[in-house]
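This report concerns only the one structure given below.
Only one protein chain is missing from this complex, and each of the others stays in its spot.
Up next is chain A:
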Amino acid sequence: MFTAAAESFLRQAREIQEEELRRFTARVSALLQGPEAGPEAVDGLQRLHLSVAATKYPRKLDGKFVEQLQTVLCSPKSPEQIQVLCAAILREMSPCNDLVLSCDEIQDTKLLSLVSSVLLAQGSRGEVAAVGQRVVQGLERRLPEGQSARFLLPVLANVISLSPGSLTEEQTNVVSKKLADWLRYASIQQGTAQPSGGFFSSPRTKQPAPITEVDGAVATDFFTVLSVAQHYTQDQWLNVQAFSMLRNWLLCYGGKELDTLNPGASAGGDSSGTPLVPAPATPGRLLPPRERLRDKAFEYCQRLVEQSTRRPLKKEDGDLQKACLIEAVTIMDIICKQDSSYVCRAVSCLKILHSRICGDATYARALLPIAQFFLSHSKQAAVDSDAIYKHLFSDIPALLFHNPSLAFEFVQFCKDNSQLFTDSSSIFRQSFPNLFKFLAWNSPALISEFVDLLPFLLDPGTAIEIFHLLLDLPCLTAALDIQLRCDTEASLELLPEYGVPELIRAAALPASEKAGAEPAGKPATCLEAFHHPLYRSMFQYLLRSRAAPEDAPDSLVPLRQLLGSLAGSPRVVQCAETVPVLLELFFRVVAEFADGSLINQLVVLLLQRSDQLYEIPAFKEDVYRVLGSNLAMLCGLRPALVVELSTEILEFSGAVSNIQSKEAIFTHLAWAVGEYLSVSHDKRCTVEQITRFFETLEAVLFEITQLRPQASTPSCAPRAISVLMATLTKLAARSQDLIPRVSMFLSKMRTFVQSPAVTSVYCEEDLEEILIRATELMNLLKMPSVAQFVFTPPVASTRFQKEVNDSLPLALRMVTQLLEPAAGSMPV
């Protein structure tokens, strides 16, 4: 996507030969040595940077030149742009063996930051520690005139995130003390403008004005990131940086113990637990640095919560207010984990906050850290926070499923707290239909998150409902689309009269309360149908926010048909593509806990639902594939189900149409019948049952091989024909009266494959395979006792899932060879 000029530059940079690069480097080197490095040197360095950055292969630059880059970088005489470019090239070359750079002697804080960027990019723990030492030193001492710690603090933030063990206990105390001061005691007067030096500008500096709040009111308390000024002082900049790095700092060093300067130390280790130091006590006593920082940080967060009530003059500051609120609540949670004496104050502050923002959808993302806080501390504080969780899990997904960031954070929250879903009666577990709305609407971004989450939602109580939900997921996407459009229409009507909170409540109302007069007759559009009595209960069920297995309507078929017009919508199609993945996972997880009754239920449902899928051809095809192979898996887990569910299985496998429309399921089912309908798997299996199955499948095979060739009907999958022949043979081997019938049938296959109607629809290789298989099976049946042995697999098989006929071919071929040692016509 580059312009032609850029493409050309990129190509040149990638293709430059070593010799040419060497000559170019020499020219840049000469330019840098000149008395004043000008635009030409800048241009040279920029091009050099590109040639190093544009390729994934390491570029070798001359060692002398690399040395020169470092010298120029550190020289106070070099122009800033040149320094920045030298640093960029050195960073791009990292890890670099020729580095002699050190930040020990650098006094200028801006330059120190630049040099640090090169050193930290090297990926060496030693360098990180050295930079950390130097920066803390810089913060500790009084900086020379004109130098600001503002450039050092981000370096420190980077150091602790790369290697928290780089600082000693003493050093963390120094920084904690500084951070507390910057947070709490930044100037509450505005800074002054840099004198412009204009000819007419007055030399007299104006009296500094007090800072204001985001709504324009004069600030009544200390400075925070939400304080507004025309110009800012250095300590106000430091206040911003201190708050920006505060969370990570507390996670690294706020807890009671940390192995500082220990190479094995890891970031943000578990720092929960009861504190050794008692609660911040009398105001007069000076607290140790870590406790003091905690205290000031807590006050800061409380002030931010208070400041978030103000209506900002600038819209962008509204977004920042919300981000600050999220940060403040998260920090309060961390502080309370590190010192439980803060819990009471935090609880009362956050309860008030929650009741203030819970009706305002624009604050929805802040509800997550609040809920997280109460999950961590409500037990200790002995407060009932069920209302908070209930609101979060029942109202928010239903209203805001279409907000991608919230959806992501919500699902992350569920993943982080997956233990909540183990209690099946809990608010969390019951709300899974709501969680699926996030997936239905945002499937590409959330599919991998749901792969992690789904196992926690599944148990014997939810499996059936989740099975339906997964199969109806694209349908849910379509229904959400309709809901969203209806809500938009409704809110447009409501807008003039109501404020925002009313709007949210109105959107959450059941459709019945919104729709006034009942429209008569069939609805013309999906939007009309949303409020129509014919469809309302189906919409409500599909869009339910809590598990409701008993409320399921008899059938959602009319709704699926209604929503058929949305089946081509890209969002629906994207969602449909995620279903096979989740369905596979579903069966894998369910197989681990399912008992006989659940397995039977699932098999019956599977056969039923295969007729009731949302009409997207590719989706149906994929789902059949997954259902087919997992049907075989379930039968393998519980072979007795073939006998127990014989009515349902006979009904399904007796329908020729199922071979054409649902070949994957049909073939696996026919295979399972041949494999498991046997006395060795279930003592209840009778000869009559075997005969009934035999006759049903025989009729099907007859219809597709003996009748069909005359009519011009589409072909059936050769795999289905092959499996049907094998299943009939297996059943005959177990009830030997049937052997003559199947042998006769198999012998007719030669005529089948040769009929002109057949050869025109099937390909030659397939027909040949069918014939080979038929011949092999016939041969096998000539030795009934061998056949019985071959077709009775060991019952104690541990394999859950078998490929159709995976054990057969070898045995068949062996028998064929025994019987027809000179069979030249049969490829073996």
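Going forward, a residue touches a chain if its C-beta (ideal position, glycine included) is under 8 Å from a C-beta of that chain, and two chains touch if they have at least 3 such contacts; residues count from 1.
Note that in this section contacts and distances are computed from a predicted model.
Between the listed names "Adaptor related protein complex 5 subunit sigma 1", "Exosome non-catalytic core subunit rrp4", "Ribosomal RNA-processing protein 41" or "Magnesium transporter", the UniProt record for the complex's undisplayed chain reads "Adaptor related protein complex 5 subunit sigma 1". Residue in contact with the omitted chain (choice from A:Q574, A:T691 or A:Q788): A:Q574. Between the chain not shown and the residues A:T25, A:S78, A:Q133 or A:S163, the one that touches is A:S163. Considering the whole complex, the residue from A:A209, A:L287, A:L320 or A:A552 that touches the absent chain is A:L320.
Taking the complete complex into account, A:P95 is the one of A:G38, A:G63, A:P95 or A:P784 that touches the chain left out.
Counting over the whole complex, chain A has residues 1-3, 5-6, 8-10, 13, 42, 46-47, 49-50, 53-54, 56, 58, 81, 84-85, 87-88, 91-92, 94-95, 113, 116-117, 120-125, 128, 151, 153-155, 157-163, 214, 225-232, 237, 240-241, 243-245, 247-248, 268, 314, 316-317, 319-320, 322-324, 326-327, 330, 365, 404-405, 408-409, 412, 444-445, 448-449, 569-571, 574 touching the chain that is not drawn.
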